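What follows is a single structure, and I will ask about it in a moment.
Left out: one protein chain. Kept in place: all the others.
Up next, subunit A:
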Amino acid sequence: MGIENLAEKAQILMRSRLCSPNFIFKPLSDSSDSNYSKLKFIISSSIIEACNNSILLLGPRGSGKVAVLELVLSDLLEEYPDTITVIRLNGLLHSEDNSALKEIARQLCMEHHLLFSKMASFDDNSQFMIAMLRECGLAHKTVIFALDEFDLFAQGKQRLLYSLLDAMQTVTSQAVVVGVSCRLDADQLLEKRVRSRFSHRKLLFLPPSKEDVQRLLEHILSLPMDSSLACDYAAEFNEKLQSILADKRFKEIISNYLNSNSTTNHLLRFLFIAISNMELKSGFLSLENFKAALSSIQRQPKQECIKDCSILELYILVCMKRLEVREQNSYNFSSVMQEYKSVHDSFPTSDYYAQNVCLRAFEHLLQRELICFTDNRGHSQSIEFRQVKLVVSYAELQEGLKSYRSCPVSHSHNSICF
């Protein structure tokens, strides 16, 4: 086998690792302090002891809340086959009580091979749910409700949560409600009656520490020695990897990258790009791959937008900025045009455009969200008369102008003088 072939295999292996949460979170779940074992203990003890529980998983996005939950659920499904029914809801899809209940009924029907009717009313569905909870409790089956984006369920009258949690106040039912939310104050959103029925177990998911990141990198990137990959290739790969991981520059890249966001998911995204950058010819990861990944992922979209603007668009932006510097807080296209004229008068250049051309450029800027309307009112008004505002800040504009290659002198002059 050529090295390219091997490298491709290795690449596929690593990519598939990155995409499976099981692989990523399994090694972190051994210790007793890990959220995995805590969550598993809570759920499995409520299965064994036949009690009801409600748990909140909190933490910033990308910290692996759902991944750990799924890991626990799949383990429990293996451990207690056909005693667990998992109902998955997402706040973005089912935040409305009616649709949520319908979805619960549908999934319950699916799980137990019952016939589901779309026509059933809210009452029917909620009574069906309660009846099912009871029946499942009697059959020693636990129903686990996994509510993703839990905070979105905590809106309005919260009938769903109330009826769910109230149904759990009976002895016969056996259910676990797991809420997943990135809002730290998710339990404060609950209505007081609902909150009183909630059992307030909270698990906090935090981004991995520096040591954990290091371990994770090793875990993901090093190749197994016993698989179909040639042993010597894997050994060499791992050796090179070790040297990269120990490299100071590599550490800098990683810490630079994780400065903005240190969650696991964020790291995985970076690694994915780095691995995709891997050169198949050489067959090994190199520091360059990571560097390229960093530069391709850390981008400044607004500044790049400015770079892409035409001269006229830049004129308009500069004019708007001049207006704002003069503390003229409300202005529209007409006043921008006046400013444009005055600028052009003081620095006459060859390119002076007619108003309709300027309007086109103005619309373009609006679409690119470099400028925006100050309010949502006045939809009936034509664009020229609606008040606008600059969205990019002065410093960004200045930066953009500086790096603009073919910027006319007057522009840079303009921008510097205010």
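Just so it is clear, a contact is a pair of C-beta atoms (placed from the backbone, for glycine too) under 8 Å apart; a residue touches a chain by one contact, two chains touch by 3 or more; residues count from 1.
Methods note: contacts and distances are computed from a predicted model.
Trainee: Just by its UniProt name, which of "L-cysteine desulfhydrase", "Origin recognition complex subunit 1", "AP-2 complex subunit alpha" or "Fibroblast growth factor (acidic) intracellular binding protein a" is the chain not shown in this complex?
Mentor: "Origin recognition complex subunit 1"
Trainee: For a quick check of understanding: of A:N5, A:T83 or A:N238, which residue touches the chain that isn't displayed?
Mentor: Within the whole complex, the residue contacting the unshown chain is A:T83.
Trainee: Can you tell me which of A:I42, A:L216, A:I244 or A:C319 touches the chain that was removed from the display?
Mentor: Missing-chain contact among the listed residues: A:I42.
Trainee: Given the contact definition stated above, which residue among A:S16, A:S74, A:T172 or A:S296 touches the chain not shown here?
Mentor: A:T172
Trainee: Which positions on subunit A touch the chain that was left off?
Mentor: Touching the missing chain: residues 32, 37-38, 41-42, 45, 47-52, 58-61, 80, 82-83, 98, 105-106, 108-109, 112-117, 119-128, 130-132, 134-141, 157, 159, 162-163, 166, 168-173, 182-185, 188, 192-193, 195-197, 199-202, 204, 206-207, 209, 256, 258-262, 298-303, 369, 372, 389-393, 395-396.
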